[in-house]
Each structure stands twice: as structure tokens, then as C-alpha cells.
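Only one protein chain is missing; all other protein chains are in place.
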Amino acid sequence: MKVTVRVWRQKNPQSLGGFVEYEVKDVSPATSFLEMLDVLNEQLIKQSKEPVHFDSDCREGICGMCSCMINGEAHGPENKVTTCQTYMRSFKDGDVITVEPFRAKAFPLVKDLVVDRSAFDRIIQAGGFISVTAGSAPEANTVPLSKYHSDLAMDAAACIGCGACVAACKNASANLFVAAKVAHLNLLPQGAPEKDPRVLAMVEAMTKEGFGACSVSGSCEAVCPKGIVTSFISRMNHDFLTAALKLRVHSARV
Amino acid sequence: MKLNANIPSGPLVEKWTRHKHEVRLVSPANKRKYDIIVVGTGLAGASAAASLAELGYNVKSFCVQDSPRRAHSVAAQGGINAAKNYRNDGDNVYRLFYDTLKGGDFRAREANVYRLAEVSVNVIDQAVAQGVPFAREYSGYLATRSFGGAQVSRTFYARGQTGQQLLLGAYQALSHQISLGTVKMFPRQEMLELIIVNGHAKGIVVRDLISGKISSVMADAVVLASGGYTNVFCLCTSGGASNVTAAWRAHRKGALFANPCFTQIHPTCIPVSGDYQSKLTLMSESLRNDGRVWVPKNAKDKRPPQDIPDGERDYYLERIYPTYGNLVPRDIASRAAKRVCDEGRGVGVTGLGVYLDFRDAIARFGEKVVKERYGNLFEMYREITAEDAYKTPMRIYPAIHYAMGGLWVDYNLMSNLPGLFVVGEANFADHGANRLGASALMQGLSDGYFILPYTIGDYLARNGVKRPSADAAEAKQAEQETAQRLNKLLSIHGKRTPVEFHKQLGKILWENCGMARQEAGLKTAIQQIAALRDEFWQNVIVPGSHQDLNMALERAGRVADFLELGELICLDALTRAESCGCHFRTEFQTPEGECLRNDADYAYVAAWEFGGVGKPSQLHKEPLVYEEAHMAQRSYK
Partner (left out) sequence: MNSLWKVFTTTIGKKAVMAGTGGVLLAFAVVHMAGNLQMFLGWGDINHYADFLKSHREALWPFRTVLATCLLLHVATGVFLTLDNRQRRGTPYEVKKLVGASFGSRTMLISGSIVLCFIVYHLLHFTMGVTNPEYLTFQDSQGRADVYRMIKTAFSGLAIAGFYVLGVGALGFHLSHGVRAMVESLGLRMETWASRIDKTSIVVACLLFLGFASVPLAVLMGVLK
């Protein structure tokens, strides 16, 4: 099949960006979307032109590095898959495919389709962990945990940190990402001692990074490649409000 | 050069305990005076960086991805082994040790493997305390499952995402330290050179992948946790960013590279479907519990699989290995698949594939049960191939999966270059000639959480704070060499892309140094790779500059190093004139077609010293002396 890709090209954050159209011929429907971009890039390199820059690593849908808005949808038209697991059979011969970077003020553009998602790392650094140092852990089976809560925590922990939730949200809100980590850790007995300071610190960091508010529209859940659900956001709201209302002084953690 | 593995004296079971007592310590007040560089943020790198920072050292952590959470450890599916004996099924440290040693076909260092089994239990404790959501029983206690190469159930897992969850645990520990300021994180930075000062590793040259800036970072010790090198085959289960550059640059500066030909083949991957393909995707080995592997008896039989009657199918694993059937070990299943495809009976468009059929399992248990057991894998298969494995058999083929070889390290995980430590898949130490399933995660985390933090202190205490400044002549020279190399790549203006060279290299290696190897093929491959490398340096095309983000330049630099490594892999395979584990030399096989080891001549670690590009590398041998275990012939008949 033959497709035309309209792709956002921008050399760096300072320069002006715009769409450039490329034709990619002889694409097999079994090619993944990123492999189609690989083919395009091989053409460009051979013409001594700079390839279209995009992020990708594992190419099996788990590392969370690939992004891209494909025809206005984060990670493309298929449900619950990442861009790297989107295949060309989801498109038709002759299609014009518009490819844009994930857009949010909190995800500044780096080059072409590459954006900077380090805001997510800084939110995790604010409190997305259990402060246990190597060597101090008790025997693993000391604390039992109900299968229900364990499975629920795993549902939340499945987040790959790709940022599709932010890209799809009309407010560029990061609530689903933050909620997934808060829920994962706060649901576990191991995470209980730091429950309150964790959620307060992470929400404060999220606000500081410049993500928008949650309008509960559910777009994030619809595009999430790992099926993280919005009820985790409610769990975060609950933990946040109850922690805040305790009115304890939660100074910066040490 | 005399290789000293520095194995502590005493009985095997006491070595590590005794060693921990004997190593020198750095006092708490002095730890903050030391800087340590950690390259890579996978399981080994992130756990090492976090643990060292917890101890009080200043850590500088580097990764090529945009976030430390994306290292390729994230993709590990199955699980992590530990000798917890929660099932009361007779597991213990010694059994895990012996299974791992035997699984590696007796080509690993005994003392290292025993220590690995010993600390495996602490890794599970640590992970649970960090909030890793391992699968649990209804009782609320941890669940385990069985895995290949063991007769006990000792594999802990978090659905099919064990690697992801363990990595997130380590990443979160790392994030905690970053927030405390004890770790300084440098994402999107690639190590391009190792800096040696007075014979000690004292720094690295990095390129900021966004700005292109080349700079030196100095430290009191350098830890490489840069992962395996299987991407040298181009098509493998690795992530796109996995590369050998950090390890290879260290090798060029004098670090020995051990057992490079030990590369593992995984039998159940989705076959290659075309030239455009960028990677191969693994399907969990557990599928072979219920799936039956077959090919048509007649090579000319091109009917759809469901139309081929049983009488005209060759269930070759069940035929050749009646006892183990479809559950033979990875290397044996892989070689058998290659054999039937070589006979022209392979299936699919390329003829490189065999069927993994669930028809009988569905008839026996019903589709519902099969869905419960393997639903997510069938779904993944459907996404990639658009085929419904409930109706038509899956097509699978072996693919390169893991590198047992790597930089040579002693018992302290330090390479022959003082101050250079190597952890995780990047070192060679623990898996011998073949790695058992669910052992990679165990090794990476053991190295990072519980071994390196002890052994690195010994080196630092003995050597004191001797950190040269980034203006040192050695650093400036290394920076210059790096810049020259990048400029050279950009100035060739040839006709072939880095990816084309990479694919061709992968093809040469896969054909001659893949599942089956033989002398003539390896000799040809060495010549072909040398010729390809020469062509690369005259005919590669890399557009753009080195002063901003440049994917083509990154790839070109990595391919250049792979082109040197590829030759060493073949040389190692050629020199090791025996078959063991994954290294199958067709000249050395038993009458049944199994590996024929030669313990008298080859019970050693092959540690190669770089001799210069295109010049022969020098072989150093570390004899494998077993004090407790006995080298026996593996039999799975």
C-alpha cells in the first residue's frame, strides 16, 4: 500500500515548525507504524536529509517511550496499544496520515516528534516511591496482602508513563498518570506509612509542572495503552483531600 | 596478563559471608567524598545507583533514554527466581545454585553463581518492600510458578510484566535518591569513551543527545550497567537503544571481553515477516506447556495448516524427544526448529517458521481455559500478525534474546581495569553458556542491591579519593577522540545508511554464528565482517550535525562498534572448538545431535584483549575450577 504522511517537523524549540508531506510507497500492512517511519527515514537519509526524529525503544508496547498523535489520536486509532504496536493494516491504501508530537506545555518540544516528558520523572521524585533502603526489608511474606488489593495495585502499576493521557486530555492534565502511581503505592500496606505525604507532595509537584485540571471527561482512559481507569483518579482525590484535611504539617520529606 | 578472579578462600557456602567480613569499608563520614558514575538505568544500574546513594556516595547516573524508567529490563516478561522454598517443594540455595550452573552447561564461575543464589532471597524481600505488586494467592501470600530448567516452583512474577514492575521499583528507589540530591541523573546522555588515568578508570566522555555537547565526567569509580549486546544481530528481542558502545569503548581501553560468543536463542518468537522489520517479539515460553510444535511432512505442502491432516504433520519435537516432547530446553527446541526449516519444511511466507498449535488443547480443555491461561499472549499475537491463534496455529521461530558474555569481571564485579565495575547483563559472570529463564532479573538486582555496594567500597577504601579534574590531559584527549570520530562519521557522505550496514552485519552473524556454527562459516564471517567494516568507514551516510539530536549519528556510532564486536564474537566461537549450551558447533555433537562439551580443553572463560581494529585480539584464559560441583553431561532425553 501507499500512504502520505503529513508530519510535524521542527528543528528545535526556538525555530518555527510546520507540516511536511512525504509519500511512503510499498508499505506492507504487517509493518508497524514506526517501521513505516523507519522506511521513510531510510529514504530521507539516502537523500542526505535529516530523518524525522521520533522517540522509540522497546517496540513491544512496554517501555512507554514512543508517542505521536496519529490523525488526532494519541497512539493512533487502535485501542489499548502504543504507537509501536499500531500496524499499517489499521490504515487504507492512499490514506493521508497526520502525525504530530504529544502537545502540552508541560511536555516541551525537543525536535520533530520528540518531546520532553521529564515532568513525569520529577513528579515521581516528589513522592512516587516507598523509602526503603536496600538491606532493611523484612522477609517478603511477613505482611500478607489480599489478592483483591494486590491485583488492583497491579492494575494501577501497569502504567508505562508514556504521557498519552496528557496528550489526549483537553486540559493536558496529568491526573491519570499521577493517580496510577498514588493508587499503586497507597493501596499497599508497605506504602501506608508515607500515604499522606506522598499524595500531597505528588499533587503539589503535578501542579507546579503546569498540568491542567481534570475535567473527568475520560479521554485519558480511552487512549491509555494499558487500560488504566479513571476511578484511580478518584482514589487519588480521596487520598489527597483526606490527607489535606488532616491539617498536619507535612514538611518536605527527608 | 594474569587473570585473577579474586575468589575468596574457604568452603563455597562461606565464601560470600567471609568476603563481606574481609572487605574494607569506607566510613560513613568519608563516603560523601567519593563520586561514582553509573552508566545505564536498567535493573542493575538503577538498583546500583540507588543503593550506592543510600550508603552516602555521590552518584552520577546516565542513560540514553528520556527517562531512567525506560531501560530495556522493562520488557522482561516471565519472572524472577529466588530460593525462598515457599512451596515447601525442596528448594534451597544449593539447588538454585546447581540448576543455574547446570543450565549454563558448566561454563560459569562457581563462586559467583553460589553467591547469586544466596542473595536471591534478599532481592524478593527488597522488591516487596518497595511495593512491587507480585502475584499473590488468596491467602495474601506470594505466589510462584514453575519455569524451565528447574523441578521446583521458585519463580515470582507480576502478571506478564515482572521486568517492568521490578524496574519501576528500582527506578522509584533511584527517584527517591534523586530527590535527596544524592544521585544526579543525566538522561539522554550517551557514554562514548572511558577515561583512564594512571591505569584506573576515572571518568567517562558523554554526549548530550539533545544539544550534542561532548563533555567529560570524572569520578572515583565507574560502574557500567549498560546491558547486553545482542543488538549486534540487528534482529533480536532487544530494544532499539540497546547497544554495546559503553562496554566496547571500555574494551578498547583495555577491559577484557569474556565469552562473547555466548548469545542465547529463544525458541518462541514471532517470525520475521519482511525486510522492514525492526525487531522480534518474544512470546512467553510457557506456551509450549499446551501448544504442539509441528511442520508439514512434505516440504511442498502449502495448504493452510488447518487443512493438513494429522497423518501429514510432523510433530518433530515429540518424535525426536519422546520423553520431554514439546518441553525440551530452549537451545534444543531452537536447533530442532532450524533443522526442519533447513530441510525446506518451514512455514509462512519466508519459510522460516514452525507451527505452535493449540487445536488439541482447545479440544481438550475448551477455548475458555486456554484463554484464561494465555489470553494476553494470543491477543499480542493477534495485534502483531492479525491472525487468530484460536483458529489457526501460531507461527514461531527462534530469535536472539540475551547475551551471557560481556566484560570480564572478578568476584568483586571489577574488570581487569581497576575502578571499572560491570554489573548486570553487561558482565559475563553468572550464566555460563546458557541462561535459565527468570534468572536475568535475579542477577541484575543482586548485583546492584546486594553485591556491588560491598565490593566497590573495598576498592575505594584501598585507593582513596583520587579524582582527577575534567581538565586532565587524559580527559581532553578522550573528548577529542570522540569528537573526531563523530566528525569522521558525518564527513564520509557515502551511499549506504547505518541501518543497512547493521542489517547486513546481523545477517552475517545470524547465518554463521547463530543457532549452529562451524569452522568454515565462522572463518568466512570474520572476513565478511572485516570487509563490511572497511566499507562502512568509506561508504556510510550520516546527515545532519553532531550539535543537536541526530538519530542517524547515534545509530552510526553504535553500528561502528557492533562491526568490531561482531568479528570478536566469530573469533571466540571459532576458538571454542566444543559445543556447550547455546554455543553449538556442528563439528562437536553427540550422536543424538546434542552439545558435546570438551571439559579437558575448554573449561575456561575466554577473556579477549583488544589488539586494535583489524588486528587479532589476544586470548586470556581463566580456568574454571569447581570446588564443589561436578561437570556432568547435560541430558534432557
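The first chain written gets the first letter, and so on, giving A and B; residue counts start at 1 in each chain.
By our rule, a residue touches a chain if its C-beta (ideal position, glycine included) is under 8 Å from a C-beta of that chain, and two chains touch if they have at least 3 such contacts.
The structure displayed is predicted, hence computed values, not measured ones.
**Student:** Looking at the whole complex, which visible chains does the left-out chain touch?
**Tutor:** So, taking every chain into account, the missing one touches A.
**Student:** Of the listed residues A:150, A:173 or A:190, which contacts the missing chain in the full complex?
**Tutor:** Of the listed residues, the one touching the omitted chain is A:173.
**Student:** Which residue from A:39, A:214 or A:228 sits in contact with the chain not drawn here?
**Tutor:** A:214
**Student:** State which residues belonging to chain A touch the missing partner chain.
**Tutor:** 8, 17, 19, 69, 71-73, 98, 100, 103-106, 109, 152, 168, 170-173, 175, 200-201, 203-204, 206-207, 210-223, 229-231, 233-242, 244-245, 247, 249-251
The rule is simple: only the chains that are shown with their structure count from here on.
**Student:** Mind checking the centre-to-centre distance between chain A and chain B? Centres are C-alpha means, answer in whole Å.
**Tutor:** Chain A and chain B have C-alpha centres separated by 27 Å.
**Student:** Enumerate the contact residues on chain A facing chain B in the complex.
**Tutor:** Interface residues on chain A, with respect to chain B: 11-12, 27-32, 34-36, 38-39, 41-42, 44-46, 48-51, 53, 55-60, 62-65, 78, 81, 85, 87, 89, 110-111, 114, 116-118, 120-121, 124-126, 128-141, 143-147, 150-151, 153-154, 157-158, 160-161, 184-185, 188, 190-191, 253-254.
**Student:** What residues on chain B touch chain A, complex-wise?
**Tutor:** Residues in contact with chain A: 47, 50-51, 54, 65-72, 74-75, 84, 86, 122, 124-131, 133-142, 158-159, 161, 164-165, 168, 171-173, 175-176, 178-180, 185, 187, 210, 239-241, 273-274, 276-279, 281-282, 383-386, 449-450, 453, 493, 495, 497-500, 541-544, 548-552.
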